[in-house]
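Of the protein chains in this complex, one is absent; all others appear in place.
The block that comes next holds chain A.
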Amino acid sequence: MIQAILVFNNHGKPRLVRFYQRFSEEIQQQIVRETFHLVLKRDDNICNFLEGGSLIGGSDYKLIYRHYATLYFVFCVDSSESELGILDLIQVFVETLDKCFENVCELDLIFHMDKVHYILQEVVMGGMVLETNMNEIVAQIEAQNKLEKSEGGLSAAPARAVSAVKNLNLPEIPRNINIGDLNIKVPNLSQFV
């Protein structure tokens, strides 16, 4: 089982933090810091496996990491996972990010943290490997993004316009306009605001 997936840069700033076991917020931050210190000590030409830090607990856990340019991708796993397999999994994840963001770089991860989470959710779920076929993952993500965009058309784009309208001090809009025999019902615009 995968206990945690951490992505941070060469200075230890977290770019993605995902735990599959419950830890309190402080412990989470401590784990990120500790992992960063452990990983930073490693040279580039030694193996990608580290015995886990003390906080994640137990002798059963290992840190398996890969260093890509300015980012460290660290998977914290227990002994039920194949070490070499996880190395490949990290590669699959990074390549998927690459496909979804088109030549992904650290800035993409910074500014689209939520999207990175959604992509990760298609690869690893509940600490277990869900899908490793990149095409499927990318297709799913694209479908979901499309869905979001189509919904967004209703309110996201003219959001500023709508809030501007809201902020105008319009007089109370009467519900019914009664002029003589005419009875015009005024549609309720508030749902769009």
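The rule is simple: a residue touches a chain if its C-beta (ideal position, glycine included) is under 8 Å from a C-beta of that chain, and two chains touch if they have at least 3 such contacts; residues count from 1.
In the analysis below, contacts and distances are computed from a predicted model.
> One chain is missing here; what is its name in UniProt, given the choices "Large ribosomal subunit protein uL22m", "AP-1 complex subunit gamma", "GATA amidotransferase" or "OSTM1 protein"?
"AP-1 complex subunit gamma"
> Kindly note down the residues of chain A that lie in touch with the hidden chain.
Considering the whole complex, chain A reaches the absent chain at 14, 16-18, 20, 22, 25, 29, 43, 45-51, 82-85, 87-89, 91-92, 110-111, 113-114, 117-118, 121, 125-133, 135-136, 140, 143-144, 147-148, 151-152, 155-156, 159-160, 162-163, 166-167, 193.
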